[in-house]
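I'd like to ask you about the structure that follows.
Right, chain A next:
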Amino acid sequence: MVAPILPLTLSAAIVKRQGRRLIGPVDCTIEAAGTTIVMGPNGSGKTTLLRLMHGLERAREGRVAWAVDEPATRAHQAYVFQTPIMMRRSVVECIAYPLLTHGTGRREARARAEEWAARVGLGDALGRMATVLSGGEKQKLALARALIRRPQVLFLDEPCANLDGRATREIESILAEARADGVRIVMSTHDMGQARRLADDVLFLLNGRIHEAAMAWPFFAEPATPEARAFLKGDIVE
Partner candidate 1 sequence: MNDILAGLVEAGRLVVTLDPDLIEITLRSLQVTVTATVIAAAIGLPFGAWLAVNRFRHRRATIAVMNALMGLPPVVVGLIVYILLSRSGPFGVFGLLFTPAAMIIAQVIIITPLIASISHQAIRDLWAEYHDLLISLNTTKRQRIHALLWDGRRALLTAALAGFGRAIGEVGAIMIVGGNIDHATRVLTTAIALETGKGNFALALALGFVLIALAILVNFLIHGLSRTESESRW
Partner candidate 2 sequence: MIRKLLTACWAMCLMTGLASADGLKLAVTTSFHNSGLAEVLLPEILKDTGIDVQLLVVGTGQALRLGEAGDVDAILVHSKAAEEAFVAAGHGTHRREIMYNDFVLIGPSDDPAGIAGTATAAEALERIAAESAPFVSRGDESGTHKAERALWKAAGIAPEGSWYRAAGAGMGATLNTAAGMNAYVLSDRASWLNFGNKGDLALLFAGDPVLFNQYAYIPVNPARHPHVNEDAAARLESWLTSPRAKALIGGYEIGGETLFTFNAVPQ
């Protein structure tokens, strides 16, 4: 049995680049279950917050703490980038790659990759080069690659930003399945409908700070802050 890595706690965390503060100070806690949707206007720091949680950015000040030591959490987190990063390999090799780098045998890795390819609807594309897939297929591949190691936490940075309705629906159903399997999801999105469909709770970012943190239904029904209210109405918030 793998030790749970959650909760994740950010305390007064600040990320700076070249002396400029990107986000922070940020305080929040990601508890063990559910889906957190990160919302906010462009430049509010959604991507940086997700990267900070995942360890792709380092906190210049403050702390990012897991239930266990950070290195022990690495194998149990996964991340899906806004623009999928495709290795120059076939679909099945791409999906199997995270298993191969963590000691799974080739035969088993391939079998599980094929299974995951089928689950995300890429069962017919096993031998195709990942780089020539369509945008939706690439993002589904990225999801399979992220989920194949059964992470406890999955971060997604606007995974459906460039996708049409059908691809978005397919991705949402994969995420719903993952959530049902107990995967903790932290995801940013611009799509208000998607946020309403998936969110258990919401982090509303503004100018690099968490402006409002709330459970989904109170937030969507009656945001506590005027800025969140304006944002939900579609007004321009700065």
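Keep in mind how these were chosen: all candidates are chains of the complex that A comes from, given by their letters.
Keep this in mind: a contact is a pair of C-beta atoms (placed from the backbone, for glycine too) under 8 Å apart; a residue touches a chain by one contact, two chains touch by 3 or more; residues count from 1.
Just so it is clear, the model here is predicted, and its values are computed rather than measured.
Of the numbered candidates 1 or 2, 1 is the chain that chain A touches in this complex. Contacts from chain A toward candidate 1 in the complex involve residues 54, 56, 74-75, 77-79, 81, 85, 87-90, 92-93, 97-98, 101-102, 110, 127, 129.
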